[in-house]
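The complex is shown incomplete by one protein chain, all other protein chains being positioned as in the whole.
Coming up: chain A.
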């Protein structure tokens, strides 16, 4: 059964879209990531124009992250205080990212910068996560006890001034790195057309030493706020939000996210980190392969946005 998307201006199979929403929603609920880094390329593959894909995916991410956040909130896992400090940096970063996006697009090198950022970022984070979680699993397999005092628990950057206590996360750190992390996520998110949850979760775990589940829950809350803002921004600035596309993705996504967040809670933190690491690495490798193998057609046609 096909359905016509009024803003994307093309017909698509409604069941393909639903399945896509459920699958990505599951992953999004399980790991506390927005899922944009998976959904956006898949939609573009279906023929949805990139600008419409990026903008419409934000509705799906807002819905599924809201649903997930509510579940985590009830379980008392969201660190609202930490989330608000992160947001202060995050919304500023989004603005910086949008401006950079505009400059790069003018010089025709946006795609390249996005691809390189994807490869570098996903490759690094994916590898780090996989190595770290494998080590943790190995330690456990050998019967060694995980060191209670987390290694290097007080790096220099956490001892900067403006120290704040985040009770839910059991950390007492300077606000400067927290705002800086928020800023980077917002910046990269706007530039890469992603929510940034898959970067934020490891950043909270490894840099700020926030417990895994609290990281996942707080990242989900952050995704919710930034994506809600992104919907309105895209609608007003680019007029590329397809509400019909969004609705189908949302319905699938929220169903998937429910099962995902349940699956995530019943899983061991190390396993969760290993899986997310593998997923992130796989997407990074995929982008790298795409970028380094000879394309079937050396030419591509895009709509000239700068022309009158």
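Everything below uses one rule, namely that contacts are C-beta pairs under 8 Å (C-beta built on N, C-alpha and C of every residue); 3 or more make two chains touch, one makes a residue touch a chain; residues count from 1.
Note that contacts and distances are computed from a predicted model.
*Asks:* Assuming one chain is omitted from the figure, identify its UniProt name from "TIGR02186 family protein", "Simple sugar transport system permease protein", "Aspartate carbamoyltransferase" or "FAD/FMN-containing dehydrogenase".
*Replies:* Going by UniProt, the chain not displayed is called "TIGR02186 family protein".
*Asks:* With the full complex in mind, choose from A:188, A:219, A:257 or A:280 the residue touching the hidden chain.
*Replies:* Counting the whole complex, the residue in contact with the absent chain is A:257.
*Asks:* At which residues does chain A meet the chain that is not included here?
*Replies:* Spelled out for chain A, the touching residues are 2-4, 6-7, 9-11, 47, 59-60, 62-67, 70-71, 74, 108-109, 111-112, 115-116, 228, 231-236, 239, 241, 243-244, 246-247, 250-251, 254-255, 257-258, 291-295, 297-304, 307-308.
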